[in-house]
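With one protein chain held back, the other chains of the complex are shown just where they sit.
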């Protein structure tokens, strides 16, 4: 690696950052710059993927400072998968955003031009933060990147400019800041105990009260950021009230950052005890059930989708807890698969929900079938995404759930299987509400103009949702990528 | 019996401040008050870290926690700014709709 | 060649039934109706028995064929169907539900004729079911309250019978390991299997206590349908027993006792019940039940003593043929009676009806008496304990039948059977008369038809007249007694004398009128005969020719038994 040509790891963080600055400075060219930056980042990730496939884990010290104190970037299979996913979703959502912010009309919040101008810098900033989180190898860097994500995410959440969005965004911001501060405090404790900040330093550290407290703080902070029940209070409103592309990014990516850090912490371990893990599972169960019940009661489509995010996050925690502490070295795969599945599907679903809302003019579930226009493709995308989220074969969501239940069953933890089943049933129940609404029954005798419901903007949700279903067939290769560089040690 | 060193006292005080801030964030209803409580949290966290950086007097304090704290302050300042901007906009929107 | 003959025998009625679905072809089908059984009849008369044709692809590997026993059952059945079809044509001429009737009639015909030709259990069962279920339409045809009730009862019993049959045949096949009826009849089946088969066929046979459906159904059906129900279809039950039960192979003492006892009860209980009926056709139905009691005696004896079967079987075949012809004749006669407009014509029909009634009741030298005598002889090899009782029962059955016949003839006048308006009476009278004549001629024809199987009949004692006489006396006494109890002694006495006085006064006038009328008729006869021949050259002439053919060709075959199957009779002996 030469000094002239920066390595792809650094590029994956810097390209979106520079893109964000450029897009901010040149608002008129923002979409072009934004898409260009995303594509360039994707290219860098592709190069990175090539390297990881060849070499396994790659470490890059930044600015000559290496571990244990300095900033070091690391890329392995897990990071690569997340990077690829993020690039994919960013591309999809970005394309969707082109259409979503195309108009000039004001819908009750910010003028479109303003939204368009701000979306791209925020999106790219978010991308910077996400890629940073994936590639960071030390706690402090993770904290910083988390904050970058938080700020960008809040910006995205309030982009629509409506009162509801601003309120939800503010609540989100408080939760996010609080979580970050807890993380910060936790990081400090870790440093206090071990004198190091790199993740590898955690592995060798002897068990102590301070370290446990540090883990506790970090876990609570991350739980707040990933909206683990009962710390999910901020999520539904924030995600439901943002504009569709923002919701997609928030739901698909932002919450995953916290989960990713959790995975990394678990990988670095020693994880603080079986009880904590079980607690995570129990809280996950709570999320699955509560999220499901709330989604059943939701009156608006986007709120339903947001509550489904709460439930799905819970499921990922259940996946981590499925086989206890010993099983963690395998459980992370199930969690990672679920993360990927949820990200792709939820991005597609939020974009689709946004399209449906745009076309029909509202997203009240009880009146979905009363429009004169039928957004057929968006509904198809929604349905496909729902298939993956429910976990019906052959979707990626199904593979994730299968892995979850397989591991739980092998470990004899039938209760986690039962939780998964219950979650699946609930998800069927609440998605059916929406899907039934899509099958219009002519309660409105308006002439049906089918073609008005179609647009190029339907392509990104359809593609994303289609991928969510189709990627299940590629579960083998995806698992192979995850295992590159053997995170969590050797493959069992 | 652990001797209450200066660092420990600072640390405990910092935790106390953090706790107070936490109570504020979770308990307060007013937006501004919650924001300030958050800042209090940040200050508490900073105190803990600085206390952690403090070694016995002859040694030079560890610079890493300082770096953490500084970053934290920067983040907090910018976040506070954003939050304030949001609160203002929200306020104006709400008064608009109230009228 | 046998395959083609079989196809013609089964395919003709089936094909006609399907043709009936085409409105354009309906006229043709009705005209051809009485020819439908002819291929089967020809096959039975001229076919070389036994022969089989295997069709592996058909149903579960269907084997069709004809053996000596089945042939004896097929011939009278086909004759009865021919006569009934001829009657049906005129009976249904103006009926708005004629098409439905024809369809059911032809399907039942297919089933009935086909089951004699089936050599394997599923095929047999298929034909049996086809016959039973399509007869529902025949029973129900009138749609009256009475017909509805009869049909409901009928279908319930048919169902029960079919199910018992399904179970019995299924078990039999399971025990035998072969689908062939011949193999089943050669295997010592288990008692439940035999019991199920007996029950299944017993329903069709109408042996008590499985008889409840029979009299109402025979009473409610239109005349041609009653004729085939009673004449042909009942025999399918008997044939089923003959074809599937291991009679002569194994002893089933308990079942034998049950069947024999049922037979005895049937003979007399049917009398008691039938005597209370008012509808003449229902009375005939009870008579059928009673007659089947006689058949049951034979079967019961064979169940107890397998050794007797060899002697009983030919007699049962003869009895079946006898009853088929006589009873079908009586039913058609009842129809012929019903369509007559003048009392004189009715009286003529009544007189004609006396012939089959006497045959049935056991007039010496006629088939009924011969059959009973032969049965007595055959049962000599049967269970010794039962023999005296059986002999007594057979004798008394003559009394019983006589009484029922008397009741029938009386009720015919009292309660004339329903008949469609405008029916051409000749179309009924001729089949009736021919059947009655055939029944009368049966002892003479039988050796020609049955060959060596007719031996017991040929050797049978002529029978005694006294049961008949006793029956007649009792009937008269009963009539007098009932009349007396109704009107009182003096009235009876005066009615006994008054008619004689009135008759004497009127006889002169009547003779004069009668003479004039006769001369008018004599003048009108030639043109009427011409018209009649033109009208009926298809159906009735064919039947007459056929009956002649039975005698002539059958006799010829007897002389030269190795003849190949001849072409259908219709071609060779057409008018």
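Miscellaneous remarks
The first chain written gets the first letter, and so on, giving A, B and C; residue counts start at 1 in each chain.
The rule is simple: a residue touches a chain if its C-beta (ideal position, glycine included) is under 8 Å from a C-beta of that chain, and two chains touch if they have at least 3 such contacts.
In the analysis below, contacts and distances are computed from a predicted model.
Hidden from the displayed complex is a chain whose UniProt protein name, among "4Fe-4S dicluster domain-containing protein", "Cytochrome c553", "ABC transporter permease" or "Multicomponent Na+:H+ antiporter subunit D", is "Multicomponent Na+:H+ antiporter subunit D".
Considering the entire complex, the omitted chain makes contact with A, C. Across A:208, A:366 or A:432, the residue that sits in touch with the chain not pictured is A:432.
Although one chain is not drawn, the whole complex shows that of A:112, A:279, A:373 or A:409 it is A:409 that touches it.
Check C:13, C:65 or C:122 against the missing chain and you find that the one touching it is C:122.
Contact residues of subunit A toward the unshown chain are 376, 380, 387, 392-394, 399, 402-403, 405-406, 409-410, 417, 421, 424-425, 428, 432, 436, 439-443, 448, 450-451, 472-473, 475-476, 479.
By the touch criterion stated above, the residues of subunit C touching the omitted chain are 21, 56-62, 100, 122-123, 125-126, 129-130, 133, 137, 140, 143, 151, 155, 159-160, 162-164, 166-167, 170-171, 173-175.
What we mean here is this: only the chains that are shown with their structure count from here on.
At the centre of the protein atoms shown, by the Cα-centroid criterion, sits A.
Mean C-alpha positions place subunit A and subunit C at a centre distance of 88 Å. Among all residues of subunit C, none touch two or more other chains. Residues 69, 140, 143-144, 147, 150-151, 154-155, 158, 161, 163, 166-167, 169-170, 173-174, 177-178, 180-181, 184-185, 187-189, 191-192, 197 of subunit A touch subunit B in their complex.
Listed in rising order, the residues of subunit B touching subunit A in the complex are 18, 22, 25, 31, 34-35, 38, 41-42, 45, 48-49, 52, 64-65, 67-68, 71-72, 75-76, 78-79, 82-83, 86-87, 89-90, 93-94, 97.
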